[in-house]
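For this view, one protein chain was removed and the others were kept in their places.
Right, subunit A next:
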Amino acid sequence: MKADPVIHLTQTAALGLGGISKRFGSFSALRDIELAVHKGEFVCLLGPSGCGKTTLLRIIAGLDSADTGRITMHGKDVTHLPPAKRDYGIVFQSYALFPNLTVTQNIAYGLKGRRQDQRQRVTELLSLIDLAGIEDRYPNQLSGGQQQRVALARALATSPGLLLLDEPLSALDARVREHLRREIRSLQQRLGITTIMVTHDQEEALTMADRIVVMNHGVIEQIGTPEDIYARPQSRFVAEFVGRANWLPGVVEAGHCVRTGDVSLQLPDSAAVKTGDAVQLFIRPEAISIEARWQGGRNAVLAQLISQELLGGFCRLTLSVPAMGNLNLIADVSRPTLAQLRLDQGQRLPLTLSPAALRVFTDEAAA
């Protein structure tokens, strides 16, 4: 076993995780997780199933214990405290509302003190979640979205210092889910409550979080704002898991360029590469700009249209670039742009892969 990890956490961190590791038999569920969450911050743990995000949440909640590492809440070490001694509220995917208790009784479940005060607090919370008037109903008389919000109110009732959400929206249908994303986010901002949410839905993470923690195979791949994660992914995994990506293999050559097939592409100034390196270039589908006429210029190539697919507000084109050895690329264009282009199957289109939109990956690390 390794030595007790030293954690450098500021006193302001609402939640600090230092060197958290967890094994289930020979399977390493979490490896050396370091994370500091600031007061009032909304952090999403994002990753595919089996990445360890739920295990991490359960360790924070005290429902499982870590093999190594320390957990602090507001500077206090809670590593060895039972769940009831940690100050948090939790909402599970199943909501776990007590089916035989009314909405009022559910929300007041953790409240102590006089009945009158409890009632008042419940009324307050119900108006907070915009559900006044359902006090005496039972959970199975509520819609999924209502149940979700009641579970949220119950978790918030005791004014905990930390709110934990375990895939809280995944049991709802798409429309309700989108609505509740905004609701939860605005509620969290109004209350200023530190929140950790586990999700496998990248859209959810991008729209709700202040910061996203992308996890894979029990390790943190990247921590950053939604903008960081989307526009500046630091690993191939992050780039692939969040949004869609095009990959162009090539070799660095003189003049800060990368040769891909017969094309030499100019790199962004920030890219630190050595001539002769084998690299992968990364570009988002919407960052590929399609011109109506060939104008030449930096990083312009000709492509052939293979197919187009309408995805509601935009259209996804599949293109083949002859000069890159018939490499396939996908490009997203808006409907107005599409109308201007007036495309035909097999038509040749000029593209620009602007240097600012390109990112260079050597092996796994982003440059």
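Keep in mind that, in the parts below, a residue touches a chain if its C-beta (ideal position, glycine included) is under 8 Å from a C-beta of that chain, and two chains touch if they have at least 3 such contacts; residues count from 1.
Keep this in mind: contacts and distances are computed from a predicted model.
Of "L-serine deaminase", "3-oxoacyl-ACP reductase", "Sulfate transport system permease protein CysW" or "Molybdopterin synthase sulfur carrier subunit", only "Sulfate transport system permease protein CysW" is the UniProt protein name of the chain excluded from the display. Per the touch definition above, the residue from A:Pro48, A:Gly110, A:Gly297 or A:Gly325 contacting the chain not shown is A:Gly110.
Among A:Arg154, A:His200 or A:Arg359, the one in contact with the hidden chain is A:Arg154. Across A:Ser26, A:Ser49 or A:Asn140, the single residue that touches the chain missing here is A:Asn140.
Seen across the whole complex, the unshown chain contacts subunit A at 22, 24, 61-67, 80-86, 88-90, 92, 94, 96, 98-102, 109-110, 138-141, 154-155, 157-158, 160, 164.
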